[in-house]
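All protein chains of the complex are present and in place, except for one that has been dropped.
Chain lettering (A, B and C) follows the sequence in which the chains are written, and residue indices restart at 1 in each chain.
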């Protein structure tokens, strides 16, 4: 029985977790501070109370957290583990890349690893270089993983539900600057959505801008500003990055004849390169060379005044897209 | 006093290490089995004998190996550490990405991390999914690191010498299928080469093929076969991936009008996407959409008969390049 | 009593005969790539697997052939796996160092040092919720004790009193480097105290000692007593991998090793107890014959089909 609730992004994640724990008895939720304290961002609040020891705190041991999730998933549990910051996954990447991603393939499907890794990433004001990275491109280069990055409360809810129902390892990369955003109408309790798919967040005919994560809202702001200049931007959000909806991007870019990809991650080696390479490889005729907008190839400084000079914001995005359209 | 010696790839690495230990007293060479045993591939043989405790074995502790290299480098040493397989870097990626890459930037240059990480990667017959990955794309997405992948004995020598002289962290990614290749004339003892630059391994006018690592030789074989069909391939090897010689690629692709990028890594999110995206972004006019040839997005099976079905070989490369040229 | 010991001998001979056949096939060509034999270490898998229940989970390393065999994985399907045949337990996808056969209670080898330990914790954790009486056994070498993941796993298991048995096969070398040079105190079992769990150094060449201690640890584990670390002292009679020149061996070392290796030792014990030599030696012949048959069948099987190489990546 689907119902509508006013929830912000963090609350939507929390609602999804409650639903999943209730409907899938094989789920477990654990990680650092996620049990009794309810998570450093409050996102797992209430689970311990309602579901007892199916929600618990762990030592600061990312290899043990991720590795035990692999083992529990092999045995039929459906663990939902949290890595507090995506940056911290780097102390234990082996368990994701060399372990979780191989389970199904090597065993020919006789063993599987239906686990969900919730994490969050990106810069927030004052965060240092070790707490600011956008690492989705690393995970997207690893066959055997699924990866998504919701940016709206509805997607925060839906994608997590889909992820946990998926029989393979899925990374759900959230964003702490979104947790406490505005409340929106969120449909909860509806059917599990299929994995994949893009979202046309705004229709436009002059240029296609593909974006994901925290950049989506900035791209929409930029599109608004550009509309005032008479430039109509089609904003295509791709919250699912693996599987990635290449068709939607090709179709939109084919229609508008121009392509920009915007992500918060560093440009070089970012997933924007993959998107551009797919469009180029498909031979979609473009009126101008495609552009990528992201953080320049540099570490992230802590001082907001320095970080702001690096992170794409609506102004910079609008400027680059305007230049793309106006030539 | 440069001199010429007949060395295979592994011997060239060994010669470079001997030179570096002799000319830079601040170098240290360590890692698992690199001291007394001289390395599992024999590449560090003789160093312990000649340089005593500046070459030593370590526990199986990649975080300690890499982390101690960061600390020793901060204090003025120039450690050259080995990670036996690139796959194993994933147990300790934090020390490379969150630590080494940040030292200079965060301190504004007052601390530096002049360390070299030697590793090797790729598939060899019979190797399992945890010993076959090509991970250069992960490192290439990390600002603050330098990355190179020599494929010839001369480059194995030169690039390592350059890497160790570099005042920043450098990854030198070797390949175990190359260590015991044919002996070639190698100039040793020459001046330290500048970082960066591409190598035109074959001139051609019909298509530019960019490659690195173990694929270079296969591309050259494919080019030979294609020449018999009247297709002239320009083979551009880019052993330095960071810094990457974008200009050389743009110029060659502009000349030939066609572009293929070949790497052993999985296609999605591979560095081939970056190369294609740069060429597309630069607006180089091409006669046909650029292609990428690499391992399909799957794990690597151990059985050679299965792995061969996935890895690019000269036949497959020739086939795909032929299709690109013939349309 | 001598019956059980003969059964132990047979089980150990099966492992050794399997490994020797693998070596032959590796040197002759049909098996390719890096292969890590457990010759000399057979008493550990044989003693341990004897007391495992079907519901228990077992995680081994690249040196895992003996563990898989002792757990009941058919030799033919293992040969086939190493030979890249369709009939291999993973159809050739795992190979010598990374195959898995959960249907036999063998939850896989692992080629990353130490990585199996946290995974075993998860298998044990799952048992808390699925109503099974599962314990998990994770096997690793002396060198793996210095890997971060093993430390995290031991603390995780101890803190949550998970039913895990940590079996450290201390064969005195990590690849080509003596473990004694890589630690300050060489009794690795003593590290258990750091986590508040029991740790025992035992004779890993004594199948009876292994059986006793693993059974005891499993009982403690299943009674909610938490994990145990067993440091099983043993030695490889072979190189780290096939092709290892073993330059690191000290003079006399191999003689000493051979004198106390588990099969020779059990054989001597049986003879001393009056079991007729022909009865004892028939065991070896039987094991070798079984392995010849299994290898022949595997060699006759079709190769894995390259057209399937992309299957089973995702659900």
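In the analysis below, contacts are C-beta pairs under 8 Å (C-beta built on N, C-alpha and C of every residue); 3 or more make two chains touch, one makes a residue touch a chain.
Predicted, not measured: the structure shown is a model, and the values here were computed from it.
Novice: Checking the contacts here: which visible chains does the omitted one touch?
Specialist: Looking at the entire complex, the absent chain's contacts are A, B, C.
Novice: Which one touches the absent chain: C:226, C:239 or C:262?
Specialist: Candidates C:226, C:239 or C:262; residue touching the omitted chain: C:226.
Novice: Looking at A:51, A:88 or A:240, which makes contact with the chain not pictured?
Specialist: Of all options in A:51, A:88 or A:240, contact with the hidden chain holds for A:88.
Novice: For the chain left off this view, which of C:41, C:146 or C:234 is in contact with it?
Specialist: C:146
Novice: Which candidate, B:79, B:213 or B:290, sits in contact with the chain we can't see?
Specialist: Answering carefully, the residue with contact to the hidden chain is B:79.
Novice: Touch as defined at the start, partner being the missing chain; which of C:7, C:102, C:159 or C:297 qualifies?
Specialist: Checking each option in C:7, C:102, C:159 or C:297, the one touching the absent chain turns out to be C:159.
Novice: Could I get the residues of subunit B that touch the absent chain, sorted low to high?
Specialist: Answer for subunit B: residues 26, 28, 53-54, 58-59, 61-64, 66-77, 79, 91-92, 94-95, 98-99, 102, 104-112, 143-144, 146, 166-168 touch the chain left out.
Novice: List the residues of subunit A that touch the chain left out of this view.
Specialist: 32-33, 35-37, 40, 57-64, 87-88, 91-92, 124-131, 296-299, 301-310
Novice: What does the interface between subunit C and the hidden chain look like in terms of residue numbers?
Specialist: Within subunit C, the residues that touch the unshown chain are 146-149, 151-152, 155-156, 158-159, 161, 181-185, 190-191, 193-197, 226.
Keep this in mind: only the chains that are shown with their structure count from here on.
Novice: For subunit A versus subunit C, what separation do you get between their C-alpha means, in angstrom?
Specialist: 40
Novice: Based only on mean CA positions, could you tell me how far subunit B sits from subunit C in angstrom?
Specialist: Whole-Å distance between the two chain centres: 36.
Novice: Find the geometric centre of each of subunit A and subunit B from their Cα atoms only, then give the gap between the two centres in Å, rounded to an integer.
Specialist: Roughly 31 Å, centre to centre.
Novice: Would you mind listing the residues of subunit A that make contact with two or more other chains?
Specialist: Residues 63, 91-92, 94, 98, 102, 105-106, 143-144 of subunit A each touch two or more of the other chains.
Novice: Multi-chain contacts in subunit C: which residues touch at least two other chains?
Specialist: Within subunit C, the residues that touch at least two other chains are 91, 93-94, 98, 110, 112, 115, 148-149, 313.
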